[in-house]
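Removed: one protein chain of the complex. Kept in place: all other protein chains.
The first chain written gets the first letter, and so on, giving A, B and C; residue counts start at 1 in each chain.
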Amino acid sequence: MAKIQTIGILTSGGDAPGMNAAIRAVTRAGICNGFKVKGIFRGYDGLINDEVQPFTTENVSGIIRDGGTILRTARSKEFMTPEGREKAFQTIKKEEIDALVVIGGNGSLTGARDFAREYDLCCIGLPGTIDNDLYGTDSTIGYDTTLNTIVECVDRIRDTAQSHERIFFVEVMGRDAGFLAQNSAIASGAEAAIIPEDSTDVDQLAQFMERGIRKSKRSCIVIVSESPKCGALYYADRVRKEFPGYDVRVSILGHLQRGGRPSAHDRILASRTGVGAVQAIMQGQRNIMVGIRNNEIVYVPLSEAIRSDKPFDRGLITVLDELSI
Amino acid sequence: MAKIQTIGILTSGGDAPGMNAAIRAVTRAGICNGFKVKGIFRGYDGLINDEVQPFTTENVSGIIRDGGTILRTARSKEFMTPEGREKAFQTIKKEEIDALVVIGGNGSLTGARDFAREYDLCCIGLPGTIDNDLYGTDSTIGYDTTLNTIVECVDRIRDTAQSHERIFFVEVMGRDAGFLAQNSAIASGAEAAIIPEDSTDVDQLAQFMERGIRKSKRSCIVIVSESPKCGALYYADRVRKEFPGYDVRVSILGHLQRGGRPSAHDRILASRTGVGAVQAIMQGQRNIMVGIRNNEIVYVPLSEAIRSDKPFDRGLITVLDELSI
Amino acid sequence: MAKIQTIGILTSGGDAPGMNAAIRAVTRAGICNGFKVKGIFRGYDGLINDEVQPFTTENVSGIIRDGGTILRTARSKEFMTPEGREKAFQTIKKEEIDALVVIGGNGSLTGARDFAREYDLCCIGLPGTIDNDLYGTDSTIGYDTTLNTIVECVDRIRDTAQSHERIFFVEVMGRDAGFLAQNSAIASGAEAAIIPEDSTDVDQLAQFMERGIRKSKRSCIVIVSESPKCGALYYADRVRKEFPGYDVRVSILGHLQRGGRPSAHDRILASRTGVGAVQAIMQGQRNIMVGIRNNEIVYVPLSEAIRSDKPFDRGLITVLDELSI
Partner (left out) sequence: MAKIQTIGILTSGGDAPGMNAAIRAVTRAGICNGFKVKGIFRGYDGLINDEVQPFTTENVSGIIRDGGTILRTARSKEFMTPEGREKAFQTIKKEEIDALVVIGGNGSLTGARDFAREYDLCCIGLPGTIDNDLYGTDSTIGYDTTLNTIVECVDRIRDTAQSHERIFFVEVMGRDAGFLAQNSAIASGAEAAIIPEDSTDVDQLAQFMERGIRKSKRSCIVIVSESPKCGALYYADRVRKEFPGYDVRVSILGHLQRGGRPSAHDRILASRTGVGAVQAIMQGQRNIMVGIRNNEIVYVPLSEAIRSDKPFDRGLITVLDELSI
């Protein structure tokens, strides 16, 4: 393997707050350590279509505090095909990119792993997703910011719920992982969370209602992970049917959960793993994701990072149950 | 008319940030000037059902910064009937309330006016609504906070819109008044606003799209006033039909617009008009709303305050048009 | 007078949140109406040293939500001399600037007035200062944001003051004008404000202390306008001397009051007055400041805007007094 001289960076999949901080960290640590750095726009699509630009430290000046991604992002269908990846590799060769840093979630890192396997390329992943569903890192870039955004929104909804004495079902992101729903429920003092890792039946709903309306509480808030069939609207309807007489409302937080200035935690996580990515390249690491566990930088093989079974701590369910009495 | 000794306070209709600051101001200024103060819970319903409690300065300690209303609120159907108002007046007599301060929006102040007419009562209104649709005051308690909340949300959505290069239709409150939509569009740098005061046809939609996708801009955000028929979903569907090929998304901000810590502006407005309400009572004013115009306290007859034709400054449409190029 | 074709923009004096929104508005409205626009960097110094750059709509893209000023700013000593202004005018001629828009406070607009008098130039001022001390406009660009920032800070300090049962003197900006101190005191529920418009003697201090320590309140917060001699440190020392036994602390908010994302109010004010500046130029107005009074755009002669006697509403002192009981 020839010496690595040029690092390419791209962001892929849903945008997450802190992606810019990660781009900045890889760029600056790369340049600081003697590499050339190139920014690849619009995710894997930009790799396929050669949307590549040399980056200096000035390209990333001031972006540490901005949400979104200056490299833009996309969910590339073409890159899922062998033909797409073939085109992408042509760009890699043409642009003389020796190592590719991919900032993204599960799907994006799966793409990186497959690409690295097919073309003997050095791919380094950074965990950039609000869903926190990557294995081997305590948290992912964007998760903490989104958690705070949700909690701020629920704080606001609580004001109205109490003033009007209403039941609210609040739908948050996390189709396949209940981290956001469960933890935002704990943090906002919600009465319950409905998450994909746990089933919720009519008896439990009755119990949630009861918690909320007991004399000392004036309202009830249930956080629900988004779901094509069983989202907040579904549960609100069931409650209206099974327990008529309540004033039940739904709030779907939607896209505003993705944006915003990254929290201190996410900026630090992005900065540390970004520097870690460059160090990994210098150490000859390949096809790993850089994460932080127990406050230390770790290198996790991409195949392990994307394992679908990131464990959900069921103790969190107990915490919420005991605190909702 | 006998000397006024006891002031009753209630909040009615949709909750608005700053209502607590207003309750605090009326209570403290009342007590400071020698009145007894009583809090009435759950709006007019609480007046009908005698949910009344004497208030000291301690009841309102620390609430200036809290959203919602410690007096809770409701939209009372019973108070719309003569029988309901008759019961309410029984409470007024029983509790020896000489002056009633009502903090609420158009419907609530209409109720106050009717009640005052029927029972020869001193009713003072405070403009408590996020909609800003009361006549005779430069702004209403809650409007500024909600405007800031919307702008924060749109700032977040902008991050995602730019990163993914998407068209967003963002629905905000204000069914009958476009103040929130038009002004949040100006403040967030949105490409357009769709408001009840102005019609929007297919040609304009085309123009909005064009503004957004022109080379120097990577996304397009249109703010839409909520509407039973023609909300954000309606316009998103039309754009998908008429201009296929765009990635169009909808975000309905919903209930989170009502809550949250009131802005400095709303706390000051609530404090000043709350003190103004007590001064009005001392001056023998009756059946007026206390507002602020041109930075000065004004007394507006309730019948005038609830006029439906608060003028909308069409210059704001020009401002948005010129700044969206 | 020849037809105006090119508009120059500069920001001057202390930076204020919303200056960028104003730069954006003048630039876009200018271009929209057929003018060329040039940005002048570093205030009047940049005019003297010809730091000028043509602006397109792209130069101001995305800046509406950013604090500070992309044009940078300075307090120019050289511009106070006839020689400095002579050099500045050379740049005006060289760059073919026909109208100069100055965004700044009292000193900056005084400079604009003098410059316009000496060189028969069209100067338009925008009220850009956190101090709110310009005559003829209800508020100035930056004032509302700073007020909110101060109130947020005092909300935080209140948590500590109550938890530890302490007296806090919080020093805020506004050396010559008590708007920030008086209004932030009302909005944060502080016990008192010490402002340049009003004298504060030892008896009043005793009264402030008493308010705070009365049984129903656990702490006391006094907001103090900054002052070379009689700032927060001075009053804290006096209290320590005259009323020993209290746990007295000082917090000087300092520079963090200037920055931050502008509030919705300031973005709208900047956008509307920025568009108003271009309209003023088109109407042949000269040497005026664009402000907003009673929710309408007004043109105020520069000489009037910089009058030193912007009236302070003493009713605000009563409001704070009655609400601090």
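Criterion: contacts are C-beta pairs under 8 Å (C-beta built on N, C-alpha and C of every residue); 3 or more make two chains touch, one makes a residue touch a chain.
What you see is a predicted model; the values in this text were computed from it and never measured.
Participant: In the intact complex, which of the depicted chains does the undisplayed chain touch?
Facilitator: A, C
Participant: Which of C:5, C:163, C:204 or C:294 sits in contact with the chain that's absent?
Facilitator: C:163
Participant: Which residue among A:9, A:29, A:99 or A:177 touches the omitted chain?
Facilitator: Among A:9, A:29, A:99 or A:177, only A:29 touches the chain that is not shown.
Participant: Could you tell which one of A:51, A:78 or A:155 touches the chain left off the display?
Facilitator: The single option touching the absent chain is A:155.
Participant: In the whole complex, not just what's shown, which of C:8, C:30 or C:67 touches the removed chain?
Facilitator: The missing chain is touched by C:67.
Participant: Given the contact definition stated above, which residue among C:149, C:183, C:271 or C:287 touches the chain not shown here?
Facilitator: C:149
Participant: On subunit C, where is the contact patch with the chain that was removed from view?
Facilitator: 11, 15, 17, 19, 66-69, 72-74, 149, 152-153, 155-160, 162-165, 168, 218, 249-260
Participant: For subunit A, enumerate the residues touching the unshown chain of the complex.
Facilitator: Subunit A touches the chain not shown through residues 24-25, 28-29, 31-33, 56-58, 61-62, 64-65, 138, 144, 147-148, 150-151, 155, 183-184, 186-189, 216-217, 261, 263-265, 267-268, 271-272, 275, 278, 293-297, 313, 315-316, 318-319, 322-323, 325.
As a working rule, only the chains that are shown with their structure count from here on.
Participant: Name the shape of the chain contact graph, picking from line, ring, star, complete and other.
Facilitator: line
Participant: Taking each chain's centre as the mean of its C-alpha atoms, give the chain farthest from subunit B.
Facilitator: A
Participant: If you average the Cα atoms of subunit B and of subunit C to get two centres, how far apart are those centres in Å?
Facilitator: Centres of subunit B and subunit C (C-alpha means) sit 28 Å apart.
Participant: In whole angstrom, what separates the CA-based centres of subunit A and subunit C?
Facilitator: Inter-chain centre distance comes to 39 Å.
Participant: Send over the residues of subunit A in touch with two or more other chains.
Facilitator: Residues: none.
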